[in-house]
Structures are given as structure tokens and as C-alpha cells.
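One chain of protein is taken out of this complex; the other chains stay put.
Our next item is subunit A:
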Amino acid sequence: MVKKWLTVLLGLVLASFVLAACSDDKTGGKGSDVEIPEGATEVVMWNLFGGGDAEYMQEIVDKFNESQSDIFINNIQQEYEEYYTKLLTSIASGKGPDLAISHIHVLPELVNQGLLQDLDPLAKDVDVSWDEYTPNILEATIYDDKHYAVPIDTHAQIFYYNNKLVKDAGLLKDDGTLKMEETPEGFRNFLTSLKKKLPENKYPMAFSTAGLDTYRLWWTFYTQLGGEHILTDDLENPEYALDLDKAIKAAEYLKSLYYEDKVIPLNLQDFYSEFQSQNAATISTGVWATGIWETTDDLEFTAMPVPNIFDQKGAWGNSHTFVIPYYEDADPEIQKAALEFMEFATDEGAIWAKAGHVPAKETVVNSEEFKELPYRSDYAQVAEYVNFEDRNIYSRGLRDIVMRNLDMIWTDEVSPEEAFKAIEKEVKDLIGG
């Protein structure tokens, strides 16, 4: 009896292992089960997208594959969390993809480790229209006067509001814009009056109390105050350059929205769904949310840049780029094919913009197709003044440190002064060691 029971149990455990092992793993790089048309050059591409982003990138890839028969882009979606670890190690061991996506702040690390192919020699044969890209973004892809990446988009932190809730609270002008003065006090007053006038179970603003989004909004305020960096521009040997007064001021302002004005509920685990289900009147997050809100039934919203409440225009921003990994024995035919796809994909920026991003090509931003998309042109101007995160070989580690210490401020564990003291020490350890 006992043995029988144990056998059943063991069988169950084994079966679960077997099932787990059998589940189709499509992330394994080359050799996945896609059919490649005869005679076509296969380009294996890795991407780090999820949700809507992944769908629209696939749409572009499909369109490219159908448009001609010489090149086949094999688009493989990778887990975002482990993406860079996997990319770095696989390129280094010569087993990575032929074409990959990288955020703009990770480029220095990739270039510095010798993992990227300089695109200029290839661009001689493939007609790349560098002058069509937004200069601000293009510049950030050039190292030692060489092009190392083709920018796809700018994605920035922006601000959304629920038309109906704000209107019912009496804070919407006739032209659909907000009754809000773009000053620190104006923004505060706007949120506190929302709080007074909204029904009791609705929040003025949905936002998180930890993690990436709070880091981005802090960065937005910091740059609006005139702060530029945490580390200087130097690629390999940056110095600590945080403007402490501005950093503290930005942090104190954001913190006061939680603890003094209480316009943002503490510790919302999933603040996206609060806005989506119309529990919150406003939200601040990246442009990629546009694609989510527009496909939500009954949600009437407006997108706008994060209010420029301090002295200068500023917003957190980042950018996706295409890169070609460097291999000693790389096949130039495949690399050229990859570059051709990049050119095609950036021309199809209007598809990519459906996810919410601002395309990197000015020609696309100025095209009718893009202008016809609702919402996007309301915030496309952000691309001109976004402040990218610091770009250097430490950028991924830097972000972890800053984010973790900022979280201590938002949870009211430490004062902003203490947090930045800790940040200074840890960051100096990181870049010095």
C-alpha cells in the first residue's frame, strides 16, 4: 500500500519533469523549427520584446520576408530579464545571433567588449540613409566616429489621463487639455484637487512605489531641474557627476506626492491595471502603454509629455537599436542582409509606432501614415528633448544601484540625503573597482 503510494507520487514527479522538458523551447537560437525558403540567406535575429512590442516587430519581420525572397529573417524572442547576459556570453562564444536588439544605454558595454560589428564597411554596399534619423538618437549610436547601431525608436516617459474622470472632476478645459499650470505647485494643485473631486474609490494618479518607473520619473524631474548625469560622458572611465541638490530636490518632490499630498496610493503592485480599469485618473509611464490603452474597451484617454514643471524641458528616455554582433568568421553576406533588414524596418517605423514608440527616422515621424495614428503625434516632440540614461560600460550595474537606493526613499526608509550618500559610495565602488 505504502509502496504503491510512493510509486504513484514518484511517477507524478517524474511526469512533471518530463512534461517540463518536452515543452517546446523556441528560445534556443539557431535550429528552431522555422522553415527557411530555399536559396534565401537566413539571418537569425534575437529580440527582447514582450507584449505588443513583440507583435509589431514580428509584423515588420513578416512584411520584410514576404517582400523579397533572397533574405529570410528568423526572428527569435528572448526572455527580457536574461537577455543581455545571454547576448553577451553567446556572442563572446561565437554562438550568438546574426542580428540583435540593444537598448542605447547598453551599447557602450557591447562596443567596449568588442562584441559589435562596426557598420560602416557594410554600409558601403547597402544604402543606409543615416541623414534620415533624428540626430539626437543617431549621435548616441556612434563611438569612435563609427556607426555601431541603427536606431529604431525613442521611447520616453510620458503622462496619460482619463478624459472622463478628469472632466467629471472639472479639471478639463474645453479644448481637452488640462486645467493645470506647469509648475511644481501647479502640478501638485492639479493632483490634490483631483483627489478632492474624484469619487472616493478613485485615485488621482496610479504609479508604483518602487522599481523602474519611479526611477524614470525621478530622472525626468532631475533633468527638468537641469541635472544631466549621474556619471560623466566618458565611455570607459566616467566620473561621478551627480548634481546632489537637484537630485535631492527631485526626490523630495516625488516623495511628497506619496506621503504629504497622498495623491498616489502607496505600494500599488500593478498600477497599469488601475489606470486600465479606470480606477485612476492619471498615470505616468512609457510610451509603450499607448498600444495597451487603445485596445482597452471604453477607456478614453489622452497622452501628453510629462508636464515640464521645473525650469527645463526634460523626460527620461531610451531607445531601441539594431546591432550586428561581431564574429571573426562572420559571413559578410549575412551581415549585409541584416543591414538591409534594418533599413527596411526603420522605414516601416509606422508599424512600430503602433506599439507607442516614436520612430527614429524623421522621415517616418513626418509621414502622413504616422501623423494619422492617434495620440502619437501628441507626444512625438518628446524625442527632441529626452535625456537618455547615462551611457557607459557600467550602465546596467549603475541602474541597479540607483534604483535600489531610490526605492528606500519611496518606502520612507531613509531620507533622500542618506540615499544619495549611499548611491555615491556604491557607484564610486562600481566605477573604481
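Structure notes:
By definition in this document, contacts are C-beta pairs under 8 Å (C-beta built on N, C-alpha and C of every residue); 3 or more make two chains touch, one makes a residue touch a chain; residues count from 1.
Everything that follows uses one rule, which is that contacts and distances are computed from a predicted model.
The UniProt record for the undisplayed chain lists the protein name "Sugar ABC transporter permease", from the options "NADH-quinone oxidoreductase subunit D", "Biotin-dependent carboxyltransferase", "Metalloregulator ArsR/SmtB family transcription factor" or "Sugar ABC transporter permease". Considering A:L88, A:I142, A:A241 or A:L373, the position touching the chain not shown turns out to be A:L88 (whole complex).
Looking at A:I142, A:A210, A:L299 or A:L373, the residue that reaches the missing chain in the full complex is A:A210. Contacts to the hidden chain, counted on subunit A, fall at residues 2, 5-6, 9, 12-13, 16, 20, 85, 88-89, 91-92, 109, 113-115, 209-211, 265-270, 393-394, 396-397, 400, 404-405, 407-408, 411, 413-414, 426, 430, 433.
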